[in-house]
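The complex is shown incomplete by one protein chain, all other protein chains being positioned as in the whole.
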Amino acid sequence: MLFNSGEFLIFLTVVWVLHWWIVPRSERWQNALLLAASLVFYALSDLQFLALLLASSLINHALALHLVRLPEGRARSTWFWLGVSFNLGLLIYFKYANFFVEAMAQMFASMGLASGGFVLAVLLPLGISFYTFQMLGYLINVQHEEIDPCKNRLNFLTYVFFFPKILAGPIERAQHFLPQIEVPRVLDPELISDGLRQILWGLFAKVVIADELGPYIDTVFGAPDAHGSGTILGAVMLYIVQIYCDFSGYSNIALGVAKLFGIRLVINFAYPLFAVDISDFWRKWHVSLTSWMIDHVFTPLSFILRDMGKRGLVIAISVTFFCVGIWHGANWTYVVFGILQSIYFIPLAVGAGIGRASVNSSTALLPAPGRALRMLGMFVLMSFTFALLRAGSLGSMANIYQSMVINFPLNSGKQWSTMPLARDLILYIIVLLCVEWIQRGKEHGLVWERLRVPKLVRFAVYLVIAQLVIWKSGMGNNFIYFQF
Amino acid sequence: MSVGRLVLNAFYFCLLLLVFNLVSIAITRSLLLRTDLTFPTGTNTLVLGDSQVEWAVNDSLIPRTVNLAQGGEAYLYSYAKAKHFFEANPDLDTLWLSFNYMALDHVQDTLTRSDRYIKFKLPFNFFLLDATDACIFLGLPKAYITLAQTPFIRWGFIRKAVRGPTNYKDLNFGGYSGTTEQKLKKDLSVRANEQKLGTTRPPEFGAARDQVEYLQRTIDLCRANGVTCILLNTPVHPVAQKGSDTTAYYAYIQQHFPDQPFFDHSSWQFPDSCFRDAVHLNAHGATRYTTRLEKLRSKGWPTLDRQGRTPEERDNAVQQQ
Partner (left out) sequence: MIMQREELISRIRTSVSNVLGHGNFEMRDDLTATDVEGWDSLTHMSIITGLEKEFGVKFKLKEINKLKNMGSLIELIGSKLP
């Protein structure tokens, strides 16, 4: 069920009314309702894997409780690693089995050996990357005594299944989420109003911009040979805008929907398109994944290797971003994506740049020229890198870059721009960037604090956005990050 | 902010949104209904139906005929079009209506009720529907969203209609479109594969409720307006014919339309070069087919054999052999 569908609107309204007006005002009833709604939501999205997710959640719940009963030592460590293996095993099987089988077959073929015709076609459960990491993180936190295990099975299942985040995150920490559902929620009109505005902003980014960009970018990436350099360059630069609007839009909707139930999820995007360097970028892009990787991959690794100095730091960064890359999926493009990110970090890690990663604390309307240049540089660098996530293969990516050069007007006689972008879409992108720049210190684009905007104008803004969303809805695509 | 204030704000918001959308839909409908639906003088034949007829009848080659068929058109929309065009064009005396091997197969009700076809068809045809017809969409959320999107989708037409008069060609809801695409080889290969794997689903001809209802209504409408309704089965590739449950098809016609004029041209022998795919003619095939239709029409529709030959043509062919 997509967030931007009529069915979801009906579903959400029904659950919201039941949550605040019908069920008794206790956390037990509220959580039971949220869990039931979440199970229905997941079943409607991916019924065949509901049982798997339920089983996995119950196993993790029981395992965490078992871990704390054991004293520190070999037995506890063994159970912990069994749990990690179970979760990672599931993820590896569903996400990477096909890739490994195909890679092995290709390897055998290149050696002149038959692969026996073995073909694997494993279906990917929706949201597996997100909820597996969530449960892994939970187990790790329990093992390291950072949190107590959740004894209440209802609460734990509500945490795992909570429908706004089950399919595409954010990857929520138990220590952040569970305390919120262990007490009865009280209807907070301000929070709900903020949630509605956040949903609207998310829909604007996702439906009005990301979905409209989709067909344009698909056409160019699908046949780069047929397009002029300008169009190919435009598509490459716009892909990061598309994926940002798609994913941040989805995250804003998820956060907004959660607020309707009195629950705050972690912020997943903090305006990364305005980042000034690589460290700044990854502090702002897909924050829940980056912070998970930092806490559970980078920090332990850099701790173990701390005596190796800068070399240890580089190794830890490389492994972390390799994991970030392959988290996205089983393709060499994701591997290269991860490797490139760690290469970008090396100057920062080994050079004078370390420790100087800028904090975006300036509230000036216009950025300083130096800062603006750095932002532009980062944007261009990341555009070219993120295009890897869109290209189906390394060969395809190479073809795109090659076409960008070969199809230059002077070489090829092709026009610079063979497929202009719709003017209204350019306008929406500019509006989004301007609003988010002005609002960069706030959670989302429609927070009115410290802005002297009359109520009537605010209302008009909501109406315009809502109408645009209605007009553009269903014209485009699914959420990009569903595939991850 | 109090809960009451929040609920009130949300209510005003939804109300304003609803009013804006209703007004814009109403304005769009009114502009569409103002369209001049009259055909060129002398037009007496209207062609309606789905893509098989849309691509097969080139109305620029056949006088006094207008083709307004469109790919994926449900009989609901053919009926609605017929109603309005009969009213605007009293000289119409013949309707050629597509009636192919899949016309009443149960899967064809998706043409009326599925989200996909609501999205593609409703913005272009909604203004033709009266209240009874529109009731089909009452329980379908997609219809409401699509209607709300209609002013945006038809923005080009609205701009034109506001500046000056519009005619039926501005409605963009059908008409001959000759195709030069070559998909026959691929289509035949897919069909052969399905046959081999046994994945071809046996059709259920006559099970499409909406299609059956609106086909009957169209026939009744023609009768009431003194229009001859001819059911037309355009030429298809022999492979497609073999793969269709023609027994159920002809049995249905025998049972339900024994007296209905029915031109079954499905077995006409056209070379592969005339087909876009196994069930559609390409531009070259359309030229050949339309020219043939006009010839037969000028001779008063003589009786033909299965290959589309008149008795004289059949005798000549036998003699030549």
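Order as written gives the chain letters A and B; numbering starts at 1 within each chain.
As a convention for this text, a contact is a pair of C-beta atoms (placed from the backbone, for glycine too) under 8 Å apart; a residue touches a chain by one contact, two chains touch by 3 or more.
Bear in mind that the values here come from a model prediction, so they are computed numbers and not experimental data.
K.L.:
According to the contact rule at the top, which chains on display are touched by the left-out chain?
P.N.:
If we consider the entire complex, the absent chain touches A.
K.L.:
Of A:30, A:134, A:279 or A:383, which sits in contact with the chain we cannot see?
P.N.:
Looking across A:30, A:134, A:279 or A:383, the contact with the absent chain belongs to A:279.
K.L.:
Just name the one of A:91, A:191, A:276 or A:349 that touches the chain not displayed here.
P.N.:
A:349
K.L.:
Even though one chain is hidden, which residues of subunit A still touch it in the full complex?
P.N.:
144-146, 279, 283, 294-295, 298-300, 302-303, 306-307, 309, 313, 316-317, 345, 348-349, 354-357, 359
Operating definition for what follows: only the chains that are shown with their structure count from here on.
K.L.:
Could you pull out which subunit A residues touch subunit B in their complex?
P.N.:
The contact residues of subunit A facing subunit B are 6-7, 10, 187, 189-190, 192-193, 196, 459, 462-463, 466-467, 470-474.
K.L.:
List the residues on subunit B that touch subunit A in their complex, please.
P.N.:
Listed in rising order, the residues are 1-3, 5-6, 9-10, 12-13, 16-17, 20-21, 119, 141-142, 144-146, 148-149, 152.
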